[in-house]
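Structure provided below as structure tokens; questions to follow.
With one protein chain held back, the other chains of the complex are shown just where they sit.
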Amino acid sequence: MVATATATRQMTYAEAINEAMRIAMRQDPTVVLMGEDVAGGAMVDHLGNEDAWGGPMGVTKGLVQEFGRNRILDTPITEAGFIGAAVGAAATGLRPIAELMFVDFFGCCMDQIFDQGAKLRYMFGGKAKCPVVIRTMIGAGVNAAGQHSGCHYSVFTHMPGIKTVVPSTPADAKGLLLSAIRDDDLVMFFENKVLYAMKGEVPEGDEGIPLGKADIKREGSDVTIVAISRMVHQSLAAARMLEADGIDVEVIDPRTLSPLDEDAILSSVAKTHHLVIVDEDNPRCSCATDIAAMVADKGFDLLDAPIKMVTAPHTPVPFSPPLEQAYVPSPERIAEAVRSIL
Amino acid sequence: MPTIVKMPKWGLTMTVGTVTGWLREEGEEVSAGDPLLTVETEKAVNDVEAPADGVLVKIIAQTGEEVPVSAPVAVIAAPGESISEDDLAKLVASAAPQATSQAGTDGATRTAPREARKPARDASGRINASPAARKRAQELGIDLATVEATGPGGRITSDDVERAAAERDADPSPREERVALADGREIFALRAGPGNAPKLVFLHGLGGSISTWQMVLGELAAQYRLAAFDLPGHGQSDKRPPADTDYSVPGLAAAIGEAIASLGHKQAIVIGHSLGGAVALQLALSQPDLVRGLVLVNSAGLGEEIAAELLALMSGEPGRDTARKLLELFFADQRLVVDRGIEEMAQNQLAEGAWEAQRAVASAAFADGRQSLDVLQRLAEVSVPVRIVWGAQDRVIPLAHAISAAQTLPDATLRILPTIGHVPQVEAASALATEIDRFARGLG
Partner (left out) sequence: MSVTESPAVAGIDKSKLLEMYERMVQIRTFEDAAGKHFADGLVPGFVHLYAGEEAVAVGVCSHLTDRDYITSTHRGHGHCIAKGVDIPGMVAELMGKATGVCKGKGGSMHIADVEKGMLGANGIVGGGLPLACGAALTAKTLGTGGVAVSFFGDGASNQGTFHEALNLAAIWKLPVVFVCENNGYAESTPVHYHCSATDIANRAAAYEIPGVVVDGLDLFAVYEAAGEAIARARRGEGPTLIEAKTYRYYGHFQGDTVTYRTEEELNQYRQRDAIQRVRKYALEHGLATAEELDAIDARVKEQVDAAWEAAKAAPWPDPEDVLEDVYVSY
């Protein structure tokens, strides 16, 4: 293989996700996409093969024109039904991508995800696989209120048999989604709605980013921040604020929560001796507590200070803008947590 | 110009000496090098020689007096010189030792990010220190109670421990330490010298201890960072029963290597005497990152022969008789076999577990009356520079070993001390110190 620098282009997080699906569907005829309004306007005569929406945020826009309505499947609002169908199809030869519009809707279909999809291989003694990707929107920040703003990746990370992916940049979104689609296990792919419009350099080509490999988003020597999804950007902003005080922050983006790149986190803490975890999910039994427990267990002697967690409060997501702002970890809160342990 | 005779400093830890007898009287003419008086210290008894030709005009410290190091004990007038009582009094007064101020740490100490303060303690007295600080303190042998805290709420951080260790290591004053090994054993060490100076490690021979190096260490402490160790089973190091302890040369080398690493004393020139030389060779082979060069002093490990008399004595009973016979065997100049030395060696042998341990060392190294050491076969593999220093009158290990090893070792030079016996560090301390210094300078 000739090592050449991969060409990149500017694109949004949403476009990068769209491109990953397009590449995967071109390469593999068993990849299908299903979900509520992923095309939209099914059986509306004047639309023909056009999509009405291409997903509520336009993330899947244009796919139906290329792949047709046999592979881009609009579904009724029946999460248990179509998520379950995706699981069943995955176990029998397709490689479905199912779109759960907002992660908060997992309650409508959790049995199919966790009792069926996630456990099927294990219960069948390894004689089946479940290569399904469930793409879903997470995150507060657009005042979508209590049932359209949660993160909840902690819930899925808790469950064996599920891989959980939390891309924070357009490039990561593309590379990780390609790997997720090619992965033979059930993958929950969490797209932060606030990041959809974020632009970044995205490599051309079809190379995946391996699941389970963290990325150092910023190198530093004084404190390690492990930040998930959009919190990577909040933490980078905090790092810039702290830089003015002479505090050198390292920001680690785990990129996948299950599997978790423990070595990357421990190596960073071995260098900085200080750990702050920034997580937009609720604080109890969460990925933040999980990472904190892992470091306390395996890296106790590396620590010079208590592990600090900056998270959402133990509440649902509020609607009102000032309340939602107080809910989401801010760069100021992150910087304050860093200062409190140095 | 009169010359003040001062209480010498023979060892790093020597602070006072007791005058045990004057060999010359006031008014006698003396020549430089003539023994003037005998002095006993905690660790040795020795003659103090006249520093100049002239007349011993005044004995200041009488027999039985304890005198601080560098304090005047006598005055020698130059030939033909006459000194008034007044002048003599002034001279003595001016020669009184000044309280030496301890050299402080240099500006290299990292600026603390916060004000340093005494570490906080909880109600039970437990010091507030981070997990990383606790671990590092154990690794570096730092007492947390002595560390200044910079963390929030008076917490000691790992940086604070590193800083304390750096300050300690930069402190040139001599210090005795017990280094804990992973298996729980403790190795006794004596350290001294400026923290940033080239490093030297001293390993004594069978039945010996750190005190054998006292005079050599005194001459080198100003320019070198020194660490002398009591081998396992010797001196003040742990003396576990041979049944569950590896007293072979590789076992000793592993223990010493761990102690060296623990003190951060890597890349040292290792000076080994007799059996300690074999341990030094083993270290150079098995842990080359610790060793920058070797000085082998009448060293084992360079040939097969070993004095049968030594082995016979080691298989006898411990105590003064055996100690005296050993010292008679070691020294070319029998005047050096003094009561104080015999007593010290006897005490070392009689310490709980010591004799069993030392016999185990002897029987592992010298089975069947010969040196049966792995290093013998591997001399050509020794990659570091070696200086061999040999007292030619050695009756324990023959000079022939030095000569052949100088050819077998890839990078070795040889210095022969013609009139000296098995123990140059006592019999010719200055000469050996000079050799070590030259060798170290040669390595740059």
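Labels for the chains are A and B, by order of writing; each one numbers its residues from 1.
One rule holds in what follows: a residue touches a chain if its C-beta (ideal position, glycine included) is under 8 Å from a C-beta of that chain, and two chains touch if they have at least 3 such contacts.
None of these values were measured; they are calculated from a predicted model.
S.K.: Kindly name the visible chains that come into contact with the excluded chain.
M.R.: Touched by the chain not displayed, across the whole complex: A.
S.K.: May I ask which residue of A:G139, A:G220 or A:P318 touches the chain that does not appear here?
M.R.: A:P318
S.K.: Just checking the interface: what residues of subunit A touch the absent partner chain?
M.R.: 36-37, 40-44, 46-47, 50, 52-53, 56, 74-81, 104-105, 107-108, 142-148, 313-316, 318-323, 325-327
As a convention for this text, only the chains that are shown with their structure count from here on.
S.K.: Subunit A to subunit B: how many Å between their CA centres?
M.R.: Centres of subunit A and subunit B (C-alpha means) sit 63 Å apart.
S.K.: In the complex, go through subunit B and note every residue touching subunit A.
M.R.: 113, 130-135, 151-152, 155, 157-159
S.K.: Of all residues in subunit A, which touch subunit B in the complex?
M.R.: 273, 300-305, 340-342
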